[in-house]
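A single protein chain has been omitted; all remaining protein chains appear in their positions.
The first chain written gets the first letter, and so on, giving A, B and C; residue counts start at 1 in each chain.
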Amino acid sequence: MTAVHTRTASALDVTKIRADFPLLARTVRDGKPLVYLDSGATSQRPRQVLDAERAFLEQHNAAVHRGAHQLAEEATDAYESARARIAAFVGADPAELVFTKNATEGINLVAYAMSNAALVDGDAEQFRLAPGDEIVITEMEHHANLVPWQELCRRTGATLKWFGVTDGGRLDLDTDPITPLTKIVAFTHQSNVLGTVNPVAELVRRAREVGALTLLDACQSVPHSPVDFHALGVDFAVFSGHKMLGPSGVGVLYGRSELLEAMPPFLTGGSMIELVHMETSSYAPPPQRFEAGVPMTSQAVGLAAAVDYLTEIGMDQVAAHEAELTRAAIDALDAVDGVTIIGPTDVVDRGGAVSFVVDGVHAHDVGQVLDDRGIAVRVGHHCAWPLHRRFGLAATVRASFHVYNTLDEVNALVDGVRAAQEFFGETR
Amino acid sequence: MTAVHTRTASALDVTKIRADFPLLARTVRDGKPLVYLDSGATSQRPRQVLDAERAFLEQHNAAVHRGAHQLAEEATDAYESARARIAAFVGADPAELVFTKNATEGINLVAYAMSNAALVDGDAEQFRLAPGDEIVITEMEHHANLVPWQELCRRTGATLKWFGVTDGGRLDLDTDPITPLTKIVAFTHQSNVLGTVNPVAELVRRAREVGALTLLDACQSVPHSPVDFHALGVDFAVFSGHKMLGPSGVGVLYGRSELLEAMPPFLTGGSMIELVHMETSSYAPPPQRFEAGVPMTSQAVGLAAAVDYLTEIGMDQVAAHEAELTRAAIDALDAVDGVTIIGPTDVVDRGGAVSFVVDGVHAHDVGQVLDDRGIAVRVGHHCAWPLHRRFGLAATVRASFHVYNTLDEVNALVDGVRAAQEFFGETR
Amino acid sequence: MQLEQMYQEIILDHYRRPHRQGLREPFDAETFHVNPTCGDEVKLRVKLSGAGPDAVVEDVSYDALGCSISQAATSMLTDLVVGRTVAESFTTLEAFQAMAQGRGQVEPDEDVLGDAVAFAGVARYPARVKCALLGWMAFKDAVARVTDSAAQTNGVKR
Partner (left out) sequence: MQLEQMYQEIILDHYRRPHRQGLREPFDAETFHVNPTCGDEVKLRVKLSGAGPDAVVEDVSYDALGCSISQAATSMLTDLVVGRTVAESFTTLEAFQAMAQGRGQVEPDEDVLGDAVAFAGVARYPARVKCALLGWMAFKDAVARVTDSAAQTNGVKR
């Protein structure tokens, strides 16, 4: 075992940061220090986030937007203040942010609203799909940004098309399937497998040229680098709290105001209505229109605390730190005979998910050896099965980082990969 | 101000219970002790629930059902153990429980799955709706169990029908709209306004007679009394964590196994799939089929802790305690001139939501006077607008109880109502 | 008790004996506004004379269902706008809205607001702000409908 120090060349005081994360202090598999390299699946939470949520629950908890007593006022303020702080963090106006349970719900919300548009006239027509219309995604999408569009095609008769991926793990812009029939282009900002950061401006330009909407899956970008939705010019975007040091059970859908204004609802019920009769109902303005039922109140408060925590560190610092870890991991893994990295090996337009395969050792077995050494990585297709098939693979090993990871942890990973090679080598 | 003691004739040690709820110790409006009578909107949480969630997050947090490392195993175990404990609490098998973000999502899930059934053959056909088919609800439904059915009718061409409500606030069984065309009967177990407990067995019998499905809105029953879904014989049921001393952001959909097996998915994305290709995908068995994306992990753990807490007290005890408070509130309010209770004034088949109007004083104004005295109640239509219209009202005042409330708090409420009458009386 | 600060005597007076209540003819536009959280509603009519910002508010009539705050605010609105120009009434409206949404941080200007300064206390209760604004928003909407349709009749595009 490599001891886990906090050596790093970046400006961050990672020792201090690690002290904020209670879980990172624990040991696994008979007393081994935990090396948590699975933040791409879900991140850990600092005390500050846990404390903020608990303080809310011990002092201000009440149903929001429904009560007239003091607690209800305080809870509503906490919830709406959370929305405003999170909006500022991603370059959006508060009313452009809808709280969902996760990013997956956000994408489903847009996809279902688009089929619901068939039932409403007026401004909602821009969301309508009919047979012949096309939806464009990419071959590197997470299932969350793929399956909902397949289902939308089934509901509306539209056709699904996609950008291919190059052997080097970049979006193949030459396979461009965007045509005047394209109604929406949905793509990931940063691949959760390849680490690839896609050319948002170029894709937005091409989509706009044909009048198509854009939806950005920002699940892997917002937690790791500065992101400004207004500057990017996308129409919709989604991300999840649990990947950015925040609570599970809360995600965000961003939508440009005019679009949210015009879009029909998805989930219906309490708090999203204007008038309700037995026969028919009308709906509240956004964002309330898209937040049916009692929302994830304390989780929104926790997510705002996570945003405060990240802002305090500075997203540029976070990105720089992770770039350093990524650089180190790619270099060290690339130097191991029999290890192949899936995705770009340069760190330009690339984030910190490093996926690889080891000749003759299945990803699950590599993962098992790593786990035995206290190193937590993800093995499998990482919810991007078609992308794996594109590379002729069923499974890869993925190491992914966050602000609390260290170069020593990268070294522990590389040592572990070598140990797996030895363990499964014919020579044993 | 009446001091808040814990006098009660029931077997509960409410003083001890109150000590578990940090929020109940706070004061509002310039130092007045909080009298929280708004648990029908959302309940408060005991330390045990807060601690369970925090312990999970500090020790076992990871993405569930996705990872192969030790943390992921522990997190998955915690999540599935939570499902099993909650299932036992409501008389269901673990695989019959789907975690949702709230009850509202649960109802929408069934309503959308029913329109999605049009796209699938085989067993899913039983969920299909066509023009001419009918959906039956009641006039006392929460918007959460009304608007999703209106929308389903819009999507499928089916017709919405409903049971009326008697002047006494009971379901009017003589207005029975169930016919051989009825495909589903969705009704509340306990009205969140009237307190009325509906005759589930009789409604299930009538629905079964015509081969219709049943969906029970158990939001106001599961938190307050022993409920056994298998014994009740309903096909689907929903409830929310935040109303039963558990976290916000988590709810439950119960569905009989054969039905969940046959039902098409609603939200799609990661973790709910079997095989994914760019062109098409197939789906996992339930409950995973209905849990797309990273779920509300710590919230499920917290809800299981709430269930443990309630079980420790005993749901019979909880029900008896609330019945006593309800009896006292009804008697005392009924004795005030100019106060009219909306809903049954007997406590047979009746839970602890006590809604009322005060002659000449609008509900909002009553609420304001109560709030000024530290008493938190809900005012308005409580997301049951058609029910209010049925009684010719726009708004009522609602006091609602949980295990931590006391008879002294009921007295404080009644004193507050008299104070409101005085304040707004012409004689002032 | 902070109640007296919120429910000033003049508010209770308007609530008990509302001014200009009831729906009257003639009118140029009618609006119907609802507060979705509590179900309170107001149907409101305006009659203007003249055109543009200098048009004069001849009458405001209404039928309202609601709490003391919303009823009193609507009643007082009629005192403050009837007989004044649209421009003047919108100045008052904006000041009223700023005060109501100001969370107690906005110092109300009695010269502009007149009796309506009595609603300053409401601003401290966010859940009641919509009550105070219900009638005012219905008025704003109604005036906009008149001026919009006048603009359209004149062939002016918005």
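Descriptive notes on the structure:
Definition applied: a residue touches a chain if its C-beta (ideal position, glycine included) is under 8 Å from a C-beta of that chain, and two chains touch if they have at least 3 such contacts.
Fair warning: this is a prediction, and the values are worked out from it, not measured in the lab.
Here the chain not displayed is in touch, across the complete complex, with A, B.
Only one of B:284, B:313 or B:336 touches the absent chain when the whole complex is considered: B:284. Among the residues A:208, A:362 or A:418, only A:362 touches the chain that is left out of the figure. Touch with the chain that is not drawn comes from one residue among B:67, B:106, B:286 or B:367, which is B:67.
Hidden from this view is one chain, which touches chain A at 29-30, 362-365, 368-369, 372, 379-381, 385, 388, 394-395, 423-424, 426, 428. Seen across the whole complex, the unshown chain contacts chain B at 65-69, 72-73, 76-77, 273-275, 284.
Going forward, only the chains that are shown with their structure count from here on.
Think of the whole protein's Cα atoms as having one middle point; the chain whose own Cα middle lies nearest to it is B.
Spacing of chain A relative to chain C, judged by their CA centroids, is 46 angstrom. Spacing of chain B relative to chain C, judged by their CA centroids, is 38 angstrom.
The set of chain A residues touching two or more other chains comprises 66-68, 72, 273, 275. Among the residues of chain C, those in touch with two or more other chains are 37, 125, 128.
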